[in-house]
Every structure is written in C-alpha cells, then in structure tokens.
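Note that this complex is displayed minus one protein chain, with the remaining chains in position.
Chains here go by letter, A, B and C, matching the order in which they are written, and residues are numbered from 1 within each.
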Amino acid sequence: MAEETITLEVTRYRPREDREPRAQAFTVPYRKDWVVLDALNHIKDRVDGTLTYRWSCRMGVCGSCGMMVNGVPKLTCAAFLRDYLPGPIRVEPLAYFPVIRDLVVDIEDFMGKLRRVMPWIIRRTEQPLTAGEYRQTPAQLEAYKQFSMCINCMLCYAACPVYGLSPLFIGPAAIALGYRYNLDSRDEGYHLRQPILAEAVGVWQCTFVGECSAVCPKGVDPAAAIQRSKVAGAKDWFLSILLPRGGRS
Amino acid sequence: MSAPPAPRPGLYYPKMPATWWLRRPAYLRFMLREVSSVFIAIFLAVLMVQVYRAGQGPEAYAAFLERLASPGWIAFHAVALGFALYHSVTWLKLTAVVQVVRLGEHQVPPRLVAAGAFAFWGILSLAILFAVLLRS
Amino acid sequence: MLQHDVLVIGGGGAGLRAAIAAAEESDRLSIGVLSKVYPMRSHTVSAEGGTAAVMRENDHLDFHAKDTIFGGDFLSDQDAVEVFVREAPAEVIQLEHWGCPWSRDPDGRVSVRPFGGMTVNRTLYAADKTGFHMLHALFQTSLKYEKIVRYDEWFATSLLVEDGKVCGVAALNLHDGQVSPVTAKAVIICTGGGGRVYPFTTNAAIKTGDGMALAYRAGVPLKDMEFVQYHPTGLPGTGILITEASRSEGGHLKNKDGYRYLQDYGLGPPTDKPVHRKMELGPRDILSRCHIQEYQKGRTFDGPYGHYVHLDLRHLGEKVIDKQLPFVRELTRNYVGIDPVHEPIPVRPVVHYMMGGISTDLDGATVLPGLYAAGETACVSINGANRLGSNSLTELLVFGARAGRAAARDALGRPPIRSNPLAQLAADERRRLNERFLRADGRERIAEIREEMQKAMEKGLGIYRDRATMQETCKTLRHLRERFAHVGLMDRDAVFNTELIAALELESLLHVAETIAHSALAREESRGAHTRTDFPKRDDTRFLKHSLATHTPDGPRIDYSPVTITRWPPEERKY
Partner (left out) sequence: MSTRKTSEPFWWGLFSVGGVVAAFLVPVHLFIHGLAVPLGWIAFPHARMLALVGQPLVKVYLFVLIALPLYHWAHRFRFVLEDLGLHALRAPIAVGCYGSAVAGTVGTLWVLLRL
C-alpha cells in the first residue's frame, strides 16, 4: 500500500556557500497527528542531517521552534500537517530577522532590547525576606498577568512590518514585558521604564497593524500593551507641558 | 536614538519590498485602514470649501453644489463613505481593546466596551441626521 | 581568553539562581552563564504544578522534611532535607520579590495547593505554569546584573582540569563553530536531567544529561542513577505532561470501566474532595505502578500509543479549570483535540525526572575541587528513591543559590588561573571534535543509535525491572557505545551545526544510560521508583545506601556510600 505523503518546501541557507536562501522540497510521510516539527525531525533524522532549526519542549512553551509556515509565523510544534492539506507546506525562517542558517534566525537584537526595557521589579526600598511576601490581591495579579505570559518566541516580531521596516523599533514582546512590570503592583520603576518605552523608537513607531496580537500563541496581546503605553506616554507628555516641574517625579 | 546595528558577516538580511503589504490579507486590510484617512481628509477639505462658498453668496454656493452632483464627485463620495465606515468600525473596535474600562475590581470585557461605542456612534449619527432633516 | 571567576553551565532555573547568588555574594566577581540554548528555552519552563515550601501556620518544617524523606523511601540524606526545608520559604519569597506572578489568596498572600505525597497544602503555584513563570522571573531578574555575562547557544564539550582542579570548560560556540576555552575558578553544572535516554518522556529535546556526562567523564561519580521517576499522567504519543496539579485540584483517575482504580491498591477510600496522600494524591512511583497493574489486569484503554487510563476533570467545572489549570486545557485542546471541561483526558505514565545525578554535598560541591552542581543534574540528595511533586522547583532554588554562593566564595579564595595549559587543553578538545566527528567517515547514524538506546532503556529500565532484561540492556548499551565510535555526520559545516550537537548529546545520553542500567542492576531490592520483580521488597540491611557510578573505560563501576539519617529512622512506607 502506498504511504500517504506530504511535501514541505523548506528554506535552506548555508552562510559560507549561499548568497541567498533557496527552497528545497522534501516529501515526508503524512500522519494526521504530526506537526510540522515532527516532519522536520523526520527529515533531519532520516533524510538530511544538515537541515538546521531550533526546537526543544514540543509543548508550546519554550518558544524555540517559531518559523513561517505558509507565510504565517507559527510555533511549528503546534502547527499540524493536517491543517495544511494537501500541501505543499512552505517552511521558512521567521520573517524580518537575519538568518544564521536554514531556519535559524538571529535574535540577539531582541535580547538587547529586552534588557533595555528593564524587565525586573524595581523598588525604592526592598522589603526584607523575613517580612514575607509583598501582598498582591488576585485583581492586582489579573491586571498584568496576561502580559507576563510571553514566551519570547518572536512570532510577534515576525508578524510586525514596522519591525521589518525599521529594525530600531523596540518591538511588541519587549514593550509588552516592560509594560507588564509597569502594571505590577509590586513595582516602583515606572519613572525609569516608561521613558524607554516612550522613546521615539519605542511605542510611537507602532502603527497598530495588530498582527503581533493575532499571531501570539499565548494571548498576550502586545498591541494592546503598546497602545496603552502610548496613552500613558501622551498623558505624561501633556502633564509635563502643563506642569513642567511637577507631575510624575 | 542609537545607531542601527551593524550587519554581521555571514548572516542573510532579508529585504523588505515596497509591496510588502500585498503579501498578507491582514497587511492589506491594515493599509486600507490607513488610507481611509486620505479619503476622510479630502472630504473634509471639500466641506471646508463648501462652507467658504456659502459665505460668498447663494450663487457660488449653488454652483458648488452642482459640481458636487457630478458623477465623479458622487462616485468619490460613495467610495469615501465606504472608507469612512471602515475607519469607524476598525477604530471603535481597536479603541475598546486599548482603553481599559473598569467597573470596581473588574475589567469590562472589550467586546462590551466596543458594543457600547457602536451604540453611541449609531445614536449620534441618527441625531445629526435628524437635526439636519428638521432644519431643512 | 574568556575568563570568569564563576562559570555556570546551563541557564535554567538552577543555573540562573546560582548565577544571581554568585553575583550577590561579591561585587568583585565576574560570572559567566554558558548554555546550549537561550536561558528562557531551558526545560524549567515546562514545569507546571508548583513549588513546595512551608508557608502557613498549620505547617511545620518537620512535616515537610518527613513527607520528603518518606516519599523518597528513606534514601534521602536527612541533613540535606533539613537544610532544604529550612531554606525553602525564604527562596520562594525571594522569587516573589523578583516578580514571579504567584497565584494569590483574596487577602493577597501567595496561595498554596495540595500535592502528591504531601500532608499539608504547601505547594505555591502560578496557575499551572509555575516553571515557566519562575524561569522567566529568574531570567529577567538576571538581566539586571551587568556582571553576569551570557554565552547563549554555546555547548560545553569538556571540563578543563589542571593539577586536579577544575579551571573552566572547553566550549563550542554554535554560531561560528569555534571551540574556545572559557576559564573560571569555579564551575557550576546546572544542565538538568537526561530523560531523553527514554523514548517516551515529558522531557524536552535538550534534556540529554550533558552536565552529568561532563562530570562523569571527568571522574566525578553519579549518585543513585537507577532512580528514574515516571510521572503517572502524560499524554500518550507525545509524552506531554499533564500536571499533578490537575489531581490536587480534584481530578480523578479512572480505568476503562470508569472506576477509580487507585482504591484497589491501598490508596483509598475514594472521596469526592482530594485528601492528602490518598487516592490521586498518592506519590508518583506508586501511582505509576498501579497503572501498570491495571494494564496487566486488562482494565486500561488501548490506543494507537499503547495503554492508557482517563484523567477526569469534568466535575471541576470550566471556571476552576480556567483559573487553576489553563495550561492543561490549552495543551489537551491543541495536542489531542480534547477539552477537559467536556471529556476525560487520556493519560499514561511517562519518564519525567531523574532522582540521581552528580554527587554533591550540601553546598553543591563535588569531589573534584572547583566543580559544583545543582538542580536535576545533581544529587544532593533530598529526593531519595522517589521525588515528591513540587520539590524539584524548590530544590533548584535552594541548592542553586547554595552552590552559587559556595562557588563564589571558592573563587574568591583561588589564585588567578594560568591560561597557557588551558589553551592547550582546549586545542586538544578542538582536535578531538574534528577527528571524532567532523572529519570522521563513519557509517553509523545518530538517530538509529539513539532510537535503539531508547528502546533498550524502556525495555530493561522501565517501571518494573528484573535481572535478565537489565543485563540484556547493559549489553545492548555497550554495543551501542562501540557503534557510536563509528558515527558519521552528514553536516560538516562550522556554523550552527546541530548534527554535531546531536552527536555530542548522544555521547552524553549513552553515558547516562549506562550508569542508570548498571546502578539498577546492582541494586537488588525494590525502593521508591526502582521496582524489581525479582526483589520485590525493600532491603535496608543491604541497600540503605547510595549507589555511586564512576566512569571506567569498561563502563561504570558501582560503589556505595552511606545514607545520612538524622531524626527519621527508616520505617515501612505505607500511604
């Protein structure tokens, strides 16, 4: 009996030899419970050991295996072959990022930006551990929880044409994480963090395409975080005009 | 603003063609949304001229209205109305996501906020139409 | 040359906690964190249920200690457990101060939930993404420390040892393929476990026991490797973890007759509300064995991925599931197309955690001067023969921090490292990788050897074990090691050579598999997760001791060391 198969058109790029990426077709067995990542693993283990990509948890939480599947940023561990029948399926590296090799992109730019938004709790005075936890009501937790769900998978950057056009843009995930700490009732670092979010290359670059939120596998809604930071930034700006010396310190 | 990161050798830097917004339906919808502002602006400029013509006297005003009745302008305004409606729908939907509305401890779901905004928009539009009809 | 005072290998929970602890110990220290993946990709991210610490008035350090020791079938070192429970509360509060979004009670205190084998509610949680939130809180906090220098996507290929002291590692930078020495006065291994020696595991692809093998190859013994924990509730096929929290929130395990079978195995009586240590809140080793026995009685379901039972959450209702177990719902919907609000979840036991690891003292120090270890990769040992759920996240905090501080103090007291001999050692390592993998023309395929190893491990070192099959597995593993010498790579590129990484990982896996198999073969008793059909009873006279596997050219040599008993003399383990 002939085995059912499906074809993947996978982007290949060897930095030492290729000037441009090219597509290579692989035909793999089709199984209805296989995801795109399973197909890639099949190719790597049995067909071509040089195929290069990242993956790890296979349960949608480590954020390693983001790629463009038929032009849309996806976690390949959660993209089932059956949803792309009859194929072929185009598998490309995440858009707008520099490509290191094949399906592996360079995310150092994001790592730097993440650090810039100071994604940690900032306090004027640190309560000693012996005094126990900072109290935080379930409602206070709810206020920022959604924005703490980011797995740094970079799908939002790959969906964001603004990032593609202007790589200086801080971008959806980093802004959402900065905003997450601004919303945390334990944090007192708004005055340090918000100016970074509200820089010219920060929230103001965003034109609210909204695709970052559409592709987010964790429902973070970075677009909302960005727009709300704009509202806060505009408020701060007009306040600083009205009360040049007062307002928020 | 810091300088753009220097390209590193060995990496492939993808280029962004000027037609990027044709690549995905969502991008195209975004572009149409942005372009709606052009149609709105043109309409408002026309409205301003209409007010100006009214100040110049009945003849100038009538001539202007006649010009507006030409098929070209009617077509333009029909298209512009489509864009204006598209702007309103997208704007109100997105505003509901951006503007957190709280009732006590709880956040009002964005869908509900949007529904409220749409209702307000409808009532306001009817009121304006009614006011114009009454006066004319 | 890349030089640091303290070098942490692995950027997961334990590694980041150790790095921060070292950074806070002294301003004068430079700290490196070297990891084969970006820190936020580490497997800590997949932990779900929670982290245990005594937080409430109705609890006591001694209760936590007793539960842990009892759960570990008295193989835990009790001095280590006492340190562990004592330092746990401050560690979880520290993490709270660092922004971890713990679930909260209405009064603003962190919430606690029951967990398997615990007598009191003491498991803090962030819904059912506790590991994810802990890892990201630690990672994001670590960004605050400028003296923590990261080497993301670097693979440590060997320890550099000079004059009997660890002086750093040789490491492969994935981005350019260069092997460089990274020197340090103290090295902390925090690379997690090696669940990938088995075919069916909750463990991520990266969990290949690299750190264990690194230490083992340098002559450090691996302790209690025979104890491998099966988690009773993984999804068939993928092995995706369905957290124990789904049972502590009140979920029921049912066989194909819809019967809560755990009551037949001394865990009853069944109650509607979960009762500590009863029924579904029994310890993982026992629940996994019950599953196999149900299967043998023909009372499990049969599916394309073998036998399974049902984890039924329907009676909890949508509200509870969405608030306390949103990830379970997300996972089952995405991966098996089942909504736990309306349908029971198919589950079966799956390899989850290694109680054993690099043998360390209470400060994470190994017998090799300058080398430390913490987290799943280490064996302190607090988990004994069976770890209780939610102790591992606490362990990586407590012993990660202790190892970080101890390594920092160690580094402060050591003279500068002489770099010349190390450059030579690293050059040797570069040559080894080149000749062994990149220029070799072997015919053996990585995937084939890996799959045969996994099959052999599942067969001989599963939930139930006996001498004959284990001997067979030992033989197979030895044979695979010989085949591995002839492994051939298709990928000869320097840049991001993941096939080379896969080969190095397979080398680690084979070492780890052998230590598991040989340690298990030598332990002729049943204790905790190590169950032998030919020796069904615990034997305190002969085996109340830790096994130590030491590397020799002919495979692991097994020795023993005593278990530290302080206040809890061994007794029969009955729930």
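The rule is short, and it goes like this: a contact is a pair of C-beta atoms (placed from the backbone, for glycine too) under 8 Å apart; a residue touches a chain by one contact, two chains touch by 3 or more.
All of these numbers come straight from a predicted model, not from anything done at the bench.
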Visible chains in contact with the missing one: A, B
Candidates B:L11, B:A26 or B:I40 - the one touching the absent chain: B:I40
Omitted-chain contact residue, chosen from B:L11, B:L92 or B:V108: B:L92
In chain A, positions touching the absent partner: 161, 165-166, 191-192, 194-195, 198-200, 204, 207, 230, 233-234, 236-238, 240, 247-249
Positions on chain B where the hidden chain makes contact: 16-18, 20-21, 31, 34-35, 37-38, 40-41, 43-48, 50-52, 54-55, 57-58, 61-62, 65, 68-69, 73-74, 76-78, 80-81, 84-85, 87-88, 91-92, 95, 120-121, 124-125, 128-129, 132-133, 135-136
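To be clear about the criterion, only the chains that are shown with their structure count from here on.
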Chain pair with the greatest number of C-beta contact pairs: A-C
Whole-Å gap between the CA centroids of chain B and chain C: 56
Shared interface positions of chain B, touching two or more other chains: 10
For chain C, residues contacting two or more additional chains: 495
Interfacial residue positions of chain C with respect to chain A in the complex: 37-38, 40-43, 45-46, 90, 93-94, 96-99, 101-110, 129, 132-133, 136, 140-141, 143-144, 152, 175, 204-206, 237-238, 240-241, 327, 330-331, 334-335, 445-447, 489-491, 493-499
Residues of chain B defined as touching chain A within the complex: 1-2, 4-5, 7-8, 10-14, 16, 20-21, 23-24, 26-27, 30, 34, 94, 97-100, 105-107
For the chain A and chain C complex, residues of the former touching the latter: 14-16, 33, 44-46, 48-50, 52-64, 78, 100-102, 104, 107, 111, 114-115, 118-121, 126-127, 129-130, 132-138, 140-141, 144-145, 148-152, 177, 181, 184, 186-187
